[in-house]
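Starting off with a structure, shown below.
Note that this complex is displayed minus one protein chain, with the remaining chains in position.
Coming up: chain A.
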Amino acid sequence: MKCRRVWGWGNSPDTLSYLESASLMSGTLESLSGLGEDGSSVGSDSEINGLTIRRTDKYGFLGGSQYSEGGEKDIRVEVARQREIKWIDMFNNWDKWVKHRFQKVKLRCRKGIPSSLRAKAWQLLSNSQELLEANRGKFEELEREQGEAKWLDIIEKDLHRQFPFHEMFAARGGHGQQDLYRILKAYTIYRPDEGYCQAQAPVAAVLLMHMPAEQAFWCLVQICEKYLPGYYSAGLEAIQLDGEIFFSLLRRTCPMAYRHLKKFKIDPILYMTEWFMCIFSRTLPWSCVLRVWDMFFCEGVKIVFRVGLVLLKQMLGSVDKLRELQGMYETMERLRNISPDTIREDLLVQEVGISSSNMYTSKICFCFDSWTRVMSHLSCCDRSSNLHFLCLPHPPTFFPI
């Protein structure tokens, strides 16, 4: 079951061969041989919504809307192997690559990080590995602390509600849920001022699908503090502000979708909250989720904006599409349940990747507009506490643009 987790391959990267990566998929399937025909090893949860599920897809899903039917084409073996070699080479000289050849790193992230190396790559891209090394023992220390009852209570209620169709999280009290508890709890102790936000759980779960708890914890820290600062904080102001910015960007990039949403009074927070806060992990087919996360870890929050814009353009960007959506409810339904058939991984990535320097410029301009507005709204509040707004919509500062 843990075959897809390739981490800690340490000092001898050259030992990681194509064969090992190829065995990742068969390993996932093989692991199911230990699972009874009735799916008994996942306990009572093997029967989900009346469906008895026996097999996982190659990502570990037993069913549900993010189950992959396997129709998508896999890249050629030689290509996969070449990519792995390139990535391993980058890992060996990571600092130099990031410093001098970042465009190439970015391009490679856009092409998709090889699944065998994804965990390592995410940790390097996010600097979470460095953070872990600088804080050896800290996670254990956090784990030993008791934590605040009000957070633990909520976290416990959410444990069985994250990717219930994924083999790692399907079993009540199973390893996945235990690890999830550990890292979410640790975060509330690490940042007592922020505590726990429900939207952190799916993010943490995706990380746990790829790496052990301690690594996942530091990766989560980076997402919450560097990539999406303020998204999970008590007032949720940051996400609401980004909703406004997003809507304004939509006006420039796809006026038709913008007018439609405006006409039916569909406020951005009605659909983008989950998209942005969970980094699309509950929204897209799984192969797309991974590709989006690969780009996100490399390029930051702008990827989240772009994916959102591409989705809206695809769903609301033509007269034909809008004809079926003659109401607020119909539109919301479409946005909330994106049909996997309408999303093609390669097209999505291509659209997101189309260099939209214009868009970015307009975004910065808009940031200043919105900043001015926010400041005027906040005139009676403590401004200093809201200063983080200024840098919010930009990619984290340590990312070269």
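Heads up, the rule we're going with is that contacts are C-beta pairs under 8 Å (C-beta built on N, C-alpha and C of every residue); 3 or more make two chains touch, one makes a residue touch a chain; residues count from 1.
By our rule, contacts and distances are computed from a predicted model.
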Complex member absent from the view - protein name from UniProt, among "Rab GTPase activator", "Ras-related protein Rab", "Cytochrome b-c1 complex subunit 9" or "TRAF-type zinc finger protein": "Ras-related protein Rab"
Residue of A:Q129, A:Q215 or A:T273 in touch with the missing chain, whole complex considered: A:T273
Residue among A:R55, A:R81, A:K138 or A:H160 touching the omitted chain: A:H160
Residues of chain A (touch criterion as defined above) contacting the omitted chain: 45, 48-50, 154, 157-158, 160-165, 170, 197-199, 201-202, 233-237, 240, 255-256, 259, 262-263, 265, 267, 269-270, 273-274, 277-278, 282, 319, 322-323, 326, 329, 332-333, 336
